[in-house]
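Worksheet: one structure, shown below.
Complex shown without one protein chain; remaining protein chains in place.
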Amino acid sequence: MIFLALVAQTVRISMPYLFASAGGVLSERSGLIGLGLEGYMLAGAFTAALGSYYGQNPWVGVIAGVGGGMALALLYALCSIRYKADQVVVGVAINLLAVGATRFFLRLVFRSSSNSPRVPGFSVVETGTGFLALAHNPLIWMGALSIPAVAWLLYRTPFGLRVRAVGEHPGAALSVGVPVPKVQWIAVALSGALAGLGGAYLALDQHQFSDQMTAGRGFIALAAVIFGRWDPVRVGFACLLFAAAETMEIRLQGTSQIPGQFVQMIPYLLTIVALAGVVGRAVPPAALGKSGD
Amino acid sequence: GATSPTIDPNAVNIGIVFDVGGRGDKSFNDAAYLGAERAEKELGVHVRFIEPGDGSDREAGLRILAAEGMKLVVGIGFIFTDDLNQLAREYPNTDFAGVDYSVATDSAGNPIPPPPNLAALKFREEEGSFLVGALAAMVGHSKKLGFIGGMNSPLIQKFQAGYAAGVHYVCPDCQVIAQYAGVTPDAFRNPGVGKELALAQYQQGVNVIFHASGSTGLGVFEAARQTDRLAIGVDADQYSEAPGHVLTSMVKGVDAAVFDAIKRVKDGTFKGGIYTFGLAQNGVRYVYDEHNRNLIPDSVHARLEQIRADIIAGKIKVPSTLGAAP
Amino acid sequence: MTGPAAGFAVRLTGIEKSFGPVRANRGASLAVAPGEIHALVGENGAGKSTLMRVLSGMYAPDAGTMEVDGRDVTGWSTAHAIAAGVGMVHQHFMLVPPLTVAENIVLGREITSHGQLDRAGAERAVAELCARTGLVVAPGRRVADLSVGEAQRVEILKTLYRGAKLLILDEPTAVLSPPEVDELWRVLARMRAGGDTIVLITHKLDEVMEISDAVTVMRHGETVGRVATRETSPAALARMMVGREVALAGAAPLPPAPAHTATSADRPALEVRELTVADPRKARAVDAVSFTLAPGEILGVAGVEGNGQTELVEAIAGLRPARAGAVLLDGRDVTRLTVHERGAAGLSHIPEDRQRRGLVLDYSIADNLVLGQQRLYTRRGALDGARIADNARRRIEQFDIRPGDPAAPARTLSGGNQQKIVVAREMGRDFSVLLAAQPTRGVDVGAIEFIHAQLRAARGAGKAILLVSADLTEILALSDRIAVMYGGRFAAVLPRAMATEEVLGAYMTGAAGQAA
Partner (left out) sequence: MNGRLRAQLEETILPPIVALLIAALVGDLLILVYGQSPAAVYRLLIQGTWGNAYGLGQVLYKTTTLTFTGLAVAIGLQAGLFNIGAESQLAAGGFAAGVVGAMLPAGIPSVVLLPLFIAAAAIGGGLVGGAAGALKAKWGAHEVITTIMLNFVVLALLNYLTVAHFKVFDTLHTADIRSGALPRLSAVVPAFHGSAANVVLVLALAAVAAAWWYLYRSRAGYELRAAGLQPGAAEYGGVKVSRVWWQAMLLSGAVAGIGGLNFVLGYKHYYEDSFASGMGFLGIAVALVGRNNPLGVFLAALLFATLSQGGLAVNAVVPKQMVEVLQAVVIIAVATSVPEVRRLLRGARRSAAT
């Protein structure tokens, strides 16, 4: 019973990570740094709440979340692919933009600096371990599938082969007629869509948007991408590992003698230790970050 | 200072600077906003709001308002304490009020009074928390009670201390699971974590959770809905966040206090000093109305009223720090 | 260039192409007859690669017209070029290292079934292609694991897979061993026999004479001439390329070594004992190699790339840890010393990869001219700008580095001039032993002549030189003794007099594989 509840909690916590890092893998394998995942997710959360509010239907929210994440990702693509701006700079800016813009429109649309009104979501009432509620949330299924889907896309489709080639050696891809920018545009747009779904999950699970509700989850997702060495399956496990550490943190905090602050460090310390001891030197896609001049 | 197009020199102008979270947080800041809004309507005053960003913006916000010639400048949150103190000395002709202003003490432990033009509006959150703690223990049908705080800080620990004392008063062998969402101000706006903390507590057999965590608490209500359990709101009556699942709310009369301060300024009766709002002043209270009456048996309500009277009479000592709680 | 248009497979006229301020092609022309092997030669930076990239659709020309098979194709894309049967093998390989051979070959023209990649199908198709053309590589291997020769085969297979009838090869032989070069010539000859057309860029004029039917010479972005191969000579071509007489490598015999028997007897300048080096995949890249090098001696190390030469040189330089063995400089054990300490002890090093190792491309010429010696140009923690500028002025003049602006970033220089910076720096310092790895790779004849003269002069001044080169002509022209590296060991160490291309080639491929 307890164990099942822990698993259910881990699965729930892992959702935004899975969505966003699946997107991160795609973007980074095509050579574009996924620094903006946090921003895509936040934008997706906001538009999802907006869509669900006006559509009075969570599915409208899901579609709007995809749109919101993708819109920001396309801006990133425009700057870094079309205009060859420094990816790190634009990525940082995308995150600031997402925070500012969601707040601005939150004020404009809902006259609040912190929350949207309650919007329709997918949740059901359940008093057991939480599995029933999981199974009834279609976004959970989509999140669980996002990693296998990206793995399939990368390793089993012509598009995936092109993504991998473009991220390693764009010149080589170009020389055989692969439209490099187009491949990158698509990969980035998909990454925005996936991260947007992660945001939609957060907003619809809470039945509302609140200011900066992603709270750094996009960065954790990026950490998972690096941790999993850009391989979708390993990245998926990294997400689950982070989520499990957070579950442990939640269960230990307040029930043990250790000050809460130290318990709250666990997931982060674990990441550092694992990174230093287990993963070692990670070799990114060779052309990662090099779309500029 | 700069003059803004919204200043009307003939009106009574009031300035308010919000805490982190700003307007629309459905608790603390909104309560202040409510009081100000009422004052605009009923007293015809003009109110201007500023939502500050980083640390130095708090003082800057107060200063911009003071320099613009506001009659009264209000800072919402204990974090404004030093800034208010400073400005009240610099602008002796402007009135100031600080919600949750924390009064310093001298080496002998006596409170140092604030400047004469500064009203410290303090609330005995621990008293209200004590009551909702007792209520939670009486209707919880479980030896485990939950508390979820936002950022770990002395103010929030005050809620926790009162709550735990209330629980233990009616149920000495009950256990309070107290958790915090984080260690930075972001912990007041992370409903995702609030929900997971609450779900974990409910799953461990907790039936009632009291939150003092700003927007993070919205996640707690969401968890209460999803698992069909109870949660207790904070600062304002949060019934509408999860109808049927809000046992009660520990209401802080921030709106009344702010309204009152504005009214005194308008009437010319404003005086500085320490104003403490406890159960006795009805400055903190628990909600008991048509929405939640069915959740609280009459006997429980009667006992609660008794405890309330005992606290007011001084028969029950309510701790305001964690060290004092068992 | 006045022949009938219909008679040419390729006709480029008045091609202009600039990169920022650099005009790489200024009205360049090229006419190639169908079914011929056409050589394109010229100094570094003459614009050969650029012209061919324009032809293959990678760059759009700023001006000029392009015709292929009589059709106007000005400014087409790589996709169009490929569709029309134009394929290019680039100077720097255009392969994706982590992908397999088959994946690299089908990239952009994938074989699918039900929308999915058909891996087995792709490998089958590649295997068939290998069998048909005689260019054999295992389709399932990762390109990162291939030798340079194999990688080149993959490059050619890539173009053939796309049905190339016009094959452009940019310096294909720079990194190949003689047997591999012979194999390449056979493949090209077979293609020519089958009616295909080939354009070949090379700096090796003997190759031009051996394989081509016609030659186009470029200089400073312009075409200076087109001649039939049988009507010209290497000397004539070299003259056209640089506009003056050139001493070709191997033309001047090496003078006898200055009194080197006397000094080498008591103390070698460099001694390597049982040196073993691990490569990143934990294999033994260098396997217990021992040799000595006397002052005033050049020891040439020949070998196909990837047989441990890189690791050997870097271990001696201190850039890689030795797993076992010792390195002695002038009798002093330096095995545990840092790169900097070895430099101070008299070791100088021209690295094989100037773009990655030898230069900080974004630093100015002046700053690059002190790289590795920055401590000598420091006063109380600060760099001594005046002395650095002075050093730059002298080196730029002495080695004729162009452009001569010390503040210009190294990145903006042509490959040959970048190499001159490295050579100027390493030969301008105080040293007793020089490690010269591929000192003239991809460098044009004029610059080769210059660098070779420098090496000879250093030898004459009693310096010891370890010369690692994939270019046998160079090895044969400069070395007193020649070692052949194969599989991490010295397969043979021969005196110059006993070494011929045939003998060395046999050792290089392991055919005469007796460990020394």
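We just call them A, B and C in the order they show up, numbering each chain from 1.
The rule is simple: contacts are C-beta pairs under 8 Å (C-beta built on N, C-alpha and C of every residue); 3 or more make two chains touch, one makes a residue touch a chain.
Model, not experiment: these values are computed from the prediction.
For the chain that is not shown, the touched chains among those present are A, B, C, taking the whole complex. Touch with the chain omitted from the figure is made, among A:Leu6, A:Leu190, A:Ala223 or A:Cys239, by A:Ala223. Across C:His80, C:Arg124, C:Arg323 or C:Arg357, the single residue that touches the chain missing here is C:Arg357. Of the candidate positions B:Pro52, B:Pro114 or B:Gly253, contact with the hidden chain is made by B:Pro52. When the whole complex is considered, the residue among B:Val139, B:Val183 or B:Ile316 that touches the unshown chain is B:Val183.
Seen across the whole complex, the unshown chain contacts chain C at 18, 20-21, 317, 319, 338-340, 343, 349, 351, 353, 356-363, 367, 371-372, 374-375, 377-378, 381-383, 385. Mapped onto chain B, contacts with the missing chain fall at residues 1-2, 4-6, 48-57, 59-61, 63-64, 67, 78-79, 81-82, 90, 102-105, 151-155, 157, 183-185. Residues of chain A in contact with the chain left out of this view: 75, 79, 83-86, 88-90, 92-94, 96-97, 99-101, 103-104, 106-108, 113, 216, 219-220, 222-223, 226-227, 259, 261-262, 264-265, 268-269, 271-272, 275-277, 279-282, 292-293.
Simple rule for what comes next: only the chains that are shown with their structure count from here on.
With centres taken as mean Cα positions, chain C sits 45 Å from chain A.
Averaged C-alpha coordinates give centres for chain A and chain B that are 35 Å from one another.
Each chain gets a centre from the mean of its Cα atoms; for chain B and chain C, those two points are 74 Å apart.
The part of chain A that touches chain C in the complex is made up of residues 155-158, 160-162, 164-165, 168-169, 171-179, 286. Those residues of chain A lying in contact with chain B across their complex are 5, 9, 12-13, 16, 106, 110-115, 118, 123-127, 129-130, 133, 202, 205-208, 210-213, 215-217, 246-247, 250-251, 253-255, 260-261, 264. Residues 18, 21-26, 29, 51, 152, 177-180, 182-183, 186, 189-193, 195-197, 199-200, 202-203, 214-215, 218-219, 222, 225-229, 241 of chain B are the ones touching chain A in the complex.
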